[in-house]
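This report concerns only the one structure given below.
Only one protein chain is missing from this complex, and each of the others stays in its spot.
Letters A and B mark the chains in the order given here, with residues in each chain numbered from 1 onward.
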Amino acid sequence: MRSITKRFPGVLANDSVDFDALHGEVHALLGENGAGKSTLASILTGLYRPDSGEIAIDGKSVEFHSPRDATAAGVSMVHQHFRLAASLTVADNIVLGHSATPWLRTNPTTIQSQVAELAKRYRMPVRPDARVWQLSVGEQQRVEILKALYRGARILILDEPTSLLTPQEADDLFETLRRMTAEGRTIVLVSHKLDELMSVSDRVTVLRAGKLIGTVNTDESSPRELARMMIGRDLDTSPLGGEVGAKRRVGATESGIALELKDVSADDDLGLQALHRISLTVHEGAVFGVAGVAGNGQRELAEAISGARPRTNGDVLVKGRHLRSGATEDAIVRGVAHVPEDRLGTGVSPSLSIAENLILKSHRQAPMSTRGVLRHDRIRRNALDLIKRFAIAAPGPDTPTRLLSGGNVQKVVLARELSSNPAVIVAANPTRGLDVGATEAVRALLLEAARNGVGILLISEDLDEILLLADRIAVIYEGRIMGVVPRSTADVQHLGLLMAGSSA
Amino acid sequence: MNDSIVVVLVASSIFYGTPLVFAAVGELLAERSGVLNLGVEGMMLIGAVTAFWSVQHIAGPDWLVLTLATLIGGAAALATSLIHAVLSVTLRANQIVSGLALTIFAGATGLSSYIGNVANLGGQPAKHEFTAINVFGLSGVPVLGPVLFHQNALVYASWALVILALAYLYRTRTGLHLRAVGESPQTADVMGIAVARYRYAHTLAGGLLAGIGGAYYSLAITPNWIDGMTSGAGWIAIALVIFAFWRPELTLAGAYLFGLFSSLGLVLQAHQVPLPPELFGALPYLMTVAVLVVVSTGWAKQRLGAPASLGVPYVREER
Partner (left out) sequence: MRIQRRLATPHWLLVAVPAGSLLAAFVATAIVLLVAGKDPLAIYARLFDRAFIAPGALTNTLVTATPTLLTGLAAAAAFRMKLWNIGAEGQLYLGAVGASGVGLALRDQSGPVIIAGMILGGLILGAAWAIIPGLLKAYFNTNEIITSLMLNYVAGLLLTYLILDSRSFWRDLTSFSARAFPQGKVLPDGASWPTFDVGVMVVPFGFVLGLLAAGLLWSLYGSTIFGFQARILGDSPSAARYSGVKTRRVVVLMMALSGALAGLGGASEIGDFRHVLDPRGLQQVGLGYAGIVVAALARYNPFSVVVVAFLLGGLANAGYSLQGPGFPAGLVGVLQGMILFFALGGELLLHNRISLTLSLSPQGRGLGRGASTP
């Protein structure tokens, strides 16, 4: 790919970027959120067309008008969010859209055996006749990869492939990738996880703010150098965390208990047990971090505390008082604030105005309402006040919330939750998808709340974030707490093992 | 024996249930692509009136005129379904309101009535009608004779339709793509399937089949034309699709079951059984509600449920 430029309204996503990949190599594409790596990958796979620049495959110049063209040229992409039809079978999904399959499928078992054959060759076990909704995340990813292989992909692009996998599943994936490169195929790995890239790639191309920063051979580089190229400054990797950590240390005395869970169990949406007798304690003014790979019960944990999910066992106490199971109102009244991971879909009501979202939880009581009727003047005053205090960038309090940027939506959520004088804040992936500035603002707000005596339960899939902010760290795996360690003695290797389920 | 009440009931259930089969299979195809079309009643009425007009104004041998008339009825309904397709797929309108608008536009107070009155189609018998065919000369066979071998051509066509629909959905590549479009248009789109095209095609197919179902009324059931002659059959067809879990073979069974209920009421009344005929009339609707409740519970939803994208316009997400 040469001199690729792509502009979207308001942003230059790719600025004359050069990128090349060799046969049989794993080439990583590294950059922060918004650096342009996903855009470049999308261009390569035919989803977008570049404003200028050229692409050449095996020396021949190509132009892709759609993903189909790219697939025909041997380029396939496995997206971060799988594109699978849940109620169809694995075999059906793999074959979907492929023009080489016969129109009349007189014998569906031929396809199934073809799929099984392919799976066996790459040692990726899947049941061809299983329905996709029955599969685990790792299995679904295998289906996605098989889809690409079925179409004879010579160049496979993987977008953040390990974001939903356990360390063990990630290892299996890399094994598979190695097998593919041994056959001469090319892998383009889009990621922002430095350690991963270091261990599995041959070369790394770094993008920052749409520009190409450089391409290096992996074994000639180091995480530090890559981080510097990615961010433009040194990533502070010291254990006690730089500025942010320093602010934390001061005055963090263990005082009363803000939140306590005793043997809490709960089921997930399908009725299977998601939480197994979880016990933990969050002190006032402290940050308790819960680390783990996505899908290990984090959502159920947050909801069991906030009351959105009924408990099947155990107690939740806020400042010593029991919370009723499955009662969100009770939790709100007792001082549980919840910053959900789906901020636009759950944390706010997107079409409602900022002012209305700011009273989303407090509308039932005075001063926002009296005897069933809302007090518009008070609501407006509240909104203006909070907008100013939290520096929410918006045209006005009546603006529909979905028009705000991700960072500002999160500010609305935080403004609402913090202004309710909570005893404890349950924050789930609070900085996911936010740019650097918004991330820092959110973290600062959380830490300020902690300084004011609020207990923070930080549930995050970003281990770096936990290491940066938490006083004590627990790891959740398959609905169980695998261990609680103080920050000072935390060891990333150890935590990684716990996240993968090893209790050593 | 062939005059016994059971045989007569079964045979007439098939007879009266056939238009439902056409309309329901049509709606099934549309819904499988993710488009909910509540305009079936209107489309059937358009089919009825245009088929009747054709039969009165086209000269020729029975078989030719009837075939043409049925197809014309289907084509007219297809044309009206195009409106719904454009609104729902391209203009992303609320499909419920669009379908209802279609029923109002084309239905008993709308276009079908307009056409019927402008062309003065009321009060005259059809010049050609579908009559029962003696298939292989077997119509005298005990029990099976009147039931299977003494029905009209459209009944047999409906059986062929169900078989074709089954083969289409589960044994062809296009059918697989259709199911994917209804399940997850995002996935289908990424896999290179033209979502909009499938939705258009199957909504139009639904219109065509609804029109044929409507033609059945004016050409087979009562060979004349009355304003609003389908009396709600279109709504039953919509219910039937759900009742049959979106599977063609079950629409056949369901249509005959519903046909049975309507005949049963009248027969029982004739035999002075003191059950109100309205009860039987209500049964199809109540049964559909019951089925719907079962289908909606979590367990059943994934195994038996509706195409996941039903009623939701597809917008290609541009990142």
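In the analysis below, a contact is a pair of C-beta atoms (placed from the backbone, for glycine too) under 8 Å apart; a residue touches a chain by one contact, two chains touch by 3 or more.
If you're wondering where the values come from, they're calculated on a predicted model, not measured in any experiment.
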Residue touching the undisplayed chain, where the options are B:I58, B:A93, B:L144 or B:A157:
B:A93
Sole contact to the chain not displayed, among A:V318, A:I332, A:I481 or A:M499:
A:I332
So one chain is hidden, and I want to know which residue out of A:G31, A:P340, A:P430 or A:G455 touches that hidden chain in the complete assembly.
A:P340
Which listed residue (B:A106, B:L148, B:I193 or B:A255) would be found touching the missing chain in the intact complex?
B:A106
Positions on chain B where the hidden chain makes contact
83, 86-87, 90-94, 96-98, 100-118, 227, 232, 235, 238-239, 242, 276-279, 281-282, 285-286, 288-289, 292-293, 296-297, 315, 318-319
With the missing chain put back, which residues of chain A would touch it? List them for me.
8-11, 13, 47-49, 63, 65-66, 306-308, 328-329, 331-332, 338, 340, 342, 345-352, 356, 360-361, 363-364, 369, 372-374, 376, 403
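Here is the rule we use: only the chains that are shown with their structure count from here on.
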Using CA atom averages as chain centres, what separation in Å is found between chain A and chain B?
46
Could you pull out which chain B residues touch chain A in their complex?
171-174, 176-177, 179-180, 183-184, 186-188, 190-193, 298, 302, 305, 308, 319
Mind pulling up the chain A residues that touch chain B in the complex?
38, 42, 66-68, 71, 79, 83-88, 92-93, 95-97, 101-106, 108, 131, 133, 269-271
